[in-house]
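Only one protein chain is missing; all other protein chains are in place.
Which chain is which? They are A and B, in the order written, and residues in each are numbered from 1.
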Amino acid sequence: MDKSIKIRTKNIFFSYQNNRVLNDISVEFREHTLTAIVGPSGIGKSTFLMTLNRLWESIPGAAMKGNVEIRFDGTFQDIYLPSYSLTSLRRSVGMVFQTPNPLPMSIYRNVAFPLKLAGFKKKDYIDHKVEKALTRAYLWDEVKDRLRDDAFTLSGGQQQRLCIARTLIMEPQILLLDEPTSSLDTESGRIIEELLISLKERCTLLVVSHYREQVKRIADTVLEISDGHFTPGNAI
Amino acid sequence: MSRSLEITITGCSWLCGIVLLGAVSTVIGYLLFKGFGTLGPQLLFGSVNPLEALLFKKQVFDGLFPAVVGTLLLVILSVGIAIPIGMTSGVYMAEYANGSVKKIFSLLFDILASIPSIVIGLFGFALAVFLHRHFSEKIYPSLLISSLALAFLVLPYIIRTTQIALETLPRETRLTALALGATKLQNIIYVLIPKSLSGIISGVILAIGRCAEDTAVIMLTGVVASAGVPKSLLANYEALPFYIYYISSQYMNEEELSSGYGAAIVLLGICAVLFLFAFMIQKGLAYRALYRA
Partner (left out) sequence: MLGKITERLFFICATISATITVLIFGFMVFLGLPLIKGGQFFHLLTQPWLPDHNLYGIYPMVMGTVFIASLGVVLAFPLSIGCASLISVIDGGIFSRILRRVVQMMTGIPTVIYGFVGLFLLVPFVRELFMGGSGMCVLSASIMLAILVAPTMILFFVDSFESVPKSYMQAVDSLGGSKVQKLIYIVIPGSWSGIMTGLVLSLGRAFGDTLIALMIAGNAVQAPSSLLDSARTLTAHIALVIASDYESLEFKSIFACGIVLYVFTTLLVVLVRSFGYASRRNNE
């Protein structure tokens, strides 16, 4: 039960186009846990996830103040230091979006894409990593015979698992998921829920969700956000 | 991708941007540098009193005034011809045309839009000859013929922008008046055209710019180097762009060459003003001014 702290956020203030979205957020996340972030519709929840991989910096009109530290290799590192590499941050902190966003390439190439970005070239190595990632994402059996097919020929649920595999291939320590099942049917959603629970072994997961039942099924801790403030919510 | 390759690519992009900015600054800067000194009433009116020239009391022979008037008349006439035909064609394409008729017309308008301006000028010249032979001996390449030819030149712009402006209206807008019982025609006149006005006006401004700056068409259909202010539609006339061309190869002395630079600046000025108008319309200012909503 006493797992060490993986992510530490202090006094985060976030505003978008001069509207305050997050107010003085200071929370901690323990490793190998799955925390659900719930609350009424609005941009607070997704925004909070983006403070952890600095993706909000690509959005014009967004501004943030505060501190985020993540423990890598035993020491806490301030991810907002100017010298901190965005590339390595995003390899260690993966993100999965509400609507699956495969790239216009084959299934194989989609999953292998992060390796290509990182400069890996050896085919055997890439084949092996692709298979491993797809297996971990509960997708390998369904696609192993059609890796060269266009990614868009997969169903919605399969595309989402593809995106998860693509994120997993760099073996991130943290996974951020923004309503990962809300664009999928119940059956596909269930598969992904099981997948997420299995991933706790390797990662720390933060999942934004507004399905109460789902939260009950998968979360170890619940954080509720309202009015830009976080409160520990009613979990299980 | 290696770091050095990334840096090279980034560097090349920046280089392209700088080269382009450099090129345009050189062009405009050179003109301003050489021609700035000539700006003033003398450039336009020569040795004639500006007021007398403006009231057409006296002819200007050594100034740009006739050329400016010529260009102005060209623009008014050709856009005046092109707007009614172009807008109605555009409305037809957007609201009434269907199937193979629409496809054929669409192809023909695309072709018309791509025809080189000199070919349109050639057509204008041929038209003048044809009319001269079969209609009236008095018809020569002239202001009338040039305006017609320029109208043909800019017709596709107006058709296209009208058509696109109408076609990209949101579905609700198209259906609201109809749901209240309006006829198709009433819908077009009272709702669709007013709502797409800014797009249509952009097309008109584009056409105006094109008419003001074109040289090839007018070269073949009646522009001359020295004709004063045209006295009738069937007379020869002067125009700014042609003046610039003419001076570039026929200048006799430094003074004439300088007036060429001055003319170039005036022409650029006109284009800049038009661009500003188009920009303002994009930002919706003109729309609000027209409707005082």
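Convention: a contact is a pair of C-beta atoms (placed from the backbone, for glycine too) under 8 Å apart; a residue touches a chain by one contact, two chains touch by 3 or more.
Keep in mind it's a predicted model, so treat the numbers as computed, not measured.
Engineer: Can you tell me which of A:Lys45, A:Arg136 or A:Arg166 touches the chain that was removed from the display?
Structural biologist: Once the missing chain is taken into account, the touching residue is A:Arg166.
Engineer: If the hidden chain were put back, which of B:Cys16, B:Ile76, B:Leu178 or B:Ala225 would touch it?
Structural biologist: B:Cys16
Engineer: Touching the left-out chain: which of B:Pro66, B:Gly209 or B:Pro230?
Structural biologist: Missing-chain contact among the listed residues: B:Gly209.
Engineer: Among B:Ala126, B:Leu175 or B:Ala225, choose the residue that contacts the chain missing from this document, as touch is defined above.
Structural biologist: B:Ala126
Engineer: Just the residue numbers, please: which parts of subunit B touch the chain that's not shown?
Structural biologist: 1, 6, 9-10, 12-17, 19-21, 23-24, 26-27, 30-31, 34, 84-86, 88-89, 91-93, 95-97, 104-105, 107-112, 114-123, 125-127, 129-130, 152, 155-156, 159, 183-185, 209, 212-216, 219-220, 241, 244-245, 248-249, 260, 264, 267-268, 271-272, 274-275
Engineer: For review purposes, identify every residue of subunit A that touches the missing chain, sorted by number.
Structural biologist: Interface with the chain not displayed, on the subunit A side: 53, 55, 58, 86-91, 94-95, 97, 99, 101-104, 113-114, 116-117, 163, 166-167, 170.
The rule is simple: only the chains that are shown with their structure count from here on.
Engineer: Could you tell me the distance, in whole angstrom, between the mean C-alpha positions of subunit A and subunit B?
Structural biologist: Here the centre of subunit B sits 54 Å away from the centre of subunit A.
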